[in-house]
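Following this message is one structure expressed as structure tokens.
Omission of a single protein chain aside, the complex is shown with its protein chains in their original locations.
A and B are the chain letters, set down in written order, and residue numbers restart from 1 in every chain.
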Amino acid sequence: MNKNSSNIMALAPNTSNKRETVCIFGTGDFGRALGHKMIQSGYPVVYGSRSSQISNLIPKDAEVLGHAEAAQKAAIIIIAIQRQHYNFLTPLAEVLRGKVLVDISNNLKLNQYPESNAEYLAQLLPGSRVVKAFNTVSAWALQSGTLDASRQVFVCGDDVEAKQMVMNIVRALGLTPLDKGSLLAAQEIENYPLQLFPMWKFPIILSFGLTAFFFLYCLALDIIYTYIYENNNFSFFIAITIPNRVCPVMALILLALVYLPGIFAAIIQLYRGTKYRRFPDWLDKWMLCRKQLGLIALAFASLHAVFTLVTPMRAFVSWRTSKGIISQVLNNKTEPLNNTNAWLSDSYLALGILGYFLFVLLGITSLPSVSNNVNWREFRFVQSKLGYLALILCTAHTLVYGGKWFLSPSAYKWYLPNIYILSLIVPCAVLVVKFVLIFPCVDKHLTQIRQGWERSPKYSE
Amino acid sequence: MNKNSSNIMALAPNTSNKRETVCIFGTGDFGRALGHKMIQSGYPVVYGSRSSQISNLIPKDAEVLGHAEAAQKAAIIIIAIQRQHYNFLTPLAEVLRGKVLVDISNNLKLNQYPESNAEYLAQLLPGSRVVKAFNTVSAWALQSGTLDASRQVFVCGDDVEAKQMVMNIVRALGLTPLDKGSLLAAQEIENYPLQLFPMWKFPIILSFGLTAFFFLYCLALDIIYTYIYENNNFSFFIAITIPNRVCPVMALILLALVYLPGIFAAIIQLYRGTKYRRFPDWLDKWMLCRKQLGLIALAFASLHAVFTLVTPMRAFVSWRTSKGIISQVLNNKTEPLNNTNAWLSDSYLALGILGYFLFVLLGITSLPSVSNNVNWREFRFVQSKLGYLALILCTAHTLVYGGKWFLSPSAYKWYLPNIYILSLIVPCAVLVVKFVLIFPCVDKHLTQIRQGWERSPKYSE
Partner (left out) sequence: MNKNSSNIMALAPNTSNKRETVCIFGTGDFGRALGHKMIQSGYPVVYGSRSSQISNLIPKDAEVLGHAEAAQKAAIIIIAIQRQHYNFLTPLAEVLRGKVLVDISNNLKLNQYPESNAEYLAQLLPGSRVVKAFNTVSAWALQSGTLDASRQVFVCGDDVEAKQMVMNIVRALGLTPLDKGSLLAAQEIENYPLQLFPMWKFPIILSFGLTAFFFLYCLALDIIYTYIYENNNFSFFIAITIPNRVCPVMALILLALVYLPGIFAAIIQLYRGTKYRRFPDWLDKWMLCRKQLGLIALAFASLHAVFTLVTPMRAFVSWRTSKGIISQVLNNKTEPLNNTNAWLSDSYLALGILGYFLFVLLGITSLPSVSNNVNWREFRFVQSKLGYLALILCTAHTLVYGGKWFLSPSAYKWYLPNIYILSLIVPCAVLVVKFVLIFPCVDKHLTQIRQGWERSPKYSE
């Protein structure tokens, strides 16, 4: 809110015109958009351009001069030109000596050049003070005044004073500067806007694949089988029944996959007898996307919860209920309460609710603002202790739910097991191995290794 | 947690008394509260007062002197007096030369004076180093030691070293300093505590108005009409049935209103053939409160979800269900499963669940800590792509729900359409126009304009 309102203020030209002049090299789209915004925020702007004739596209309050004259008018020069043309700046080296050069360029793909654009600029003009900034802001958002995305502007540079000057401009434009350190960080800052959820790619592809597989599996067993052998058209199961079978299966498997790499890591360390060797690459990558896997599992679990809760509202369910009651009436008998059934139904519901509750808690603690407020011990307690408890509860929920059907032959249509039986394989394996790992003798050994002890130092890198 | 605990620590006087003396001008409520807190945090405090006799209200460990003597004892002087009395400081200019003056004043209304209080103070005493701080903290919260609200203290000032000194005091009091740049930011900082959800005002008023209208509309059609023409007293519909009609309608309309200004912006840009002209004011303001509109829509959607889920627990619904079953029994016939009905009921439930799921996802990504962790491309992907998908799913949910009643005459009591028909107008319009805008020929033209191309440069400002 605060930030939004400051933006409104910044849109009106500041009356007290105390701002220092800013020079912009380049009259491309981003240079023009930035100039517009700066003039609105009260900065006198002078453009440096090859042709000093005034173009209609340039904000009319801005001056347009040749590069050298423009540079002399300002202490801060924004380089709004592309990296390929940076070498035209070398003749201006003398004029630019001591000036603050703001590199705002972006690349077209990750790690396009060996060094970042800002470092390249600093090499070309060693006498100038180069600061990287503004590359994460879009020209369109800057222009429309509606910066709904992040207002953070990453700033880095070797000269502290130059960085401060640029950060003040950032603040004056209604944005939030974030100091990322020395110019070495420029590569990372230039890569940042090119990413589209890099850590989510693998978990999402995995989820899609598994979901498609389980959906088709259910389609075959629940709709096609029923249609062929029982001549019932249950095609409407596609809308709710089948999703509500696939979602819990996916949630349970993905939750187990969050804890599986930790199990692998422990086994590898026990086998190697040291922690000072890198894990295989696939394990490293897997460990880095555990949070994403967990959040996707939570999404599936949430869908499962809602799909289950709408059950009584479905036309099919109320038809089935009516049919059951009417058949009881017509047979003139009232069934007594089946105590075992009541226990089973209540306990699998209760287990599911508690497991989901812990799951949501894990999700909340993985919000950046919450996880930044807990220390390492607290985070480990929540994610490891409560996480395993959630896995145990969810596995128990599935076991109790399906318990009575395990040995029933009707559950094996086409000799295939029901999907909830498939879903139990990974979580049960994780829980069994974890149970072995917390045996005092194994756990003590593992703790030693993690505290730096080594079985045979020859393994050390 | 961390912050709270640090507060506990700060309440006990620090044993190692290494803190520098702080002087406070003014013995009003805030000056006293701040003095108390500073003494608790281990700072020697000296008050500067007109009458140097010791008042009982002043913390007893503090010294009270005349202004000049008090100022000489400390490097940092907190000016806890009102702006109107600042000019009495001018005779002290010599004593205050080089000192750090902390302006903590607040105004009574937004932009009360042409320049901020801190800038006014800096003009009065050009030899002193003025820092703005502490104005966002309340004296009562400081006093009671229970700072439940934000612990952030905005600090700004032109002298970096002076700012560092003040920020150290802020940290020592258990608060979190936030550097807002040079003294130019003082105006914004002084306006900050005066706001009460400024961006929410319009969306909330709009929602209230629309909700009241739809509530009365439903009241007329569902209760009064039924009472007059069918002689049924359904007054209890006020509690759940009618809210559960109004909430989804509001959610859908508000969600569509989030995407409508983007449509208008695109049309205006296509018409003008340039992006370098400001949008009309109403459109600018509308675009700035899209997030708020979306969150209110999410609140309505959540209420709708819960109201729907409690349906089977309502006395009225179980009475209606019983009645249906009993009439089937008494007529001695069992209705077969209506496959179309099963499809319709399942698919509108599934569409609603998926739409709501995406909607919640949008809500989570709009949390400040989440949206700060995504770049502009990722944010646009979520808010634009997933947002439109949510709008499509929710519109489809409403269409499938009401589909069969569109042409039924019983849906037009008093010749008025049912409200879900009204609710479909805006979202359908948005989706149709958006569909036209993503046609390759239109989209390509729009992209050109947004990249800085202009049809006729004469429009340029």
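By definition in this document, a residue touches a chain if its C-beta (ideal position, glycine included) is under 8 Å from a C-beta of that chain, and two chains touch if they have at least 3 such contacts.
In this text, all values refer to a predicted model and were calculated from it rather than measured experimentally.
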Contact partner of the left-out chain, one of A:90, A:233 or A:372: A:372
Of A:95, A:210 or A:344, the residue in touch with the unshown chain: A:344
Residue among A:325, A:392, A:416 or A:431 touching the omitted chain: A:325
Option touching the unshown chain, where B:341, B:373 or B:448 are the choices: B:373
Missing-chain contacts mapped onto chain A: 1-3, 114-115, 160, 180-182, 184-185, 187-188, 191-192, 195, 197-200, 265, 275-276, 279, 284, 287-288, 290-291, 305, 308-309, 311-312, 321, 324-325, 328-329, 334-335, 337-339, 341-347, 349-350, 353, 356-357, 361, 367-381, 383, 450-452, 454, 457-458, 460-461
Touching residues on chain B - with respect to the absent chain: 1-2, 4-9, 11, 14-16, 18-19, 28-29, 32-33, 36, 56-57, 59-60, 136-141, 143-146, 148-150, 152, 164, 167-168, 171-172, 192-197, 233, 235-236, 239-241, 243, 299, 302-303, 306-307, 309-310, 312-316, 318-319, 322-323, 325-327, 329-330, 367-370, 372-375, 378
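We adopt the following convention: only the chains that are shown with their structure count from here on.
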Whole-Å separation of chain centres (CA-atom averages), chain A against chain B: 23
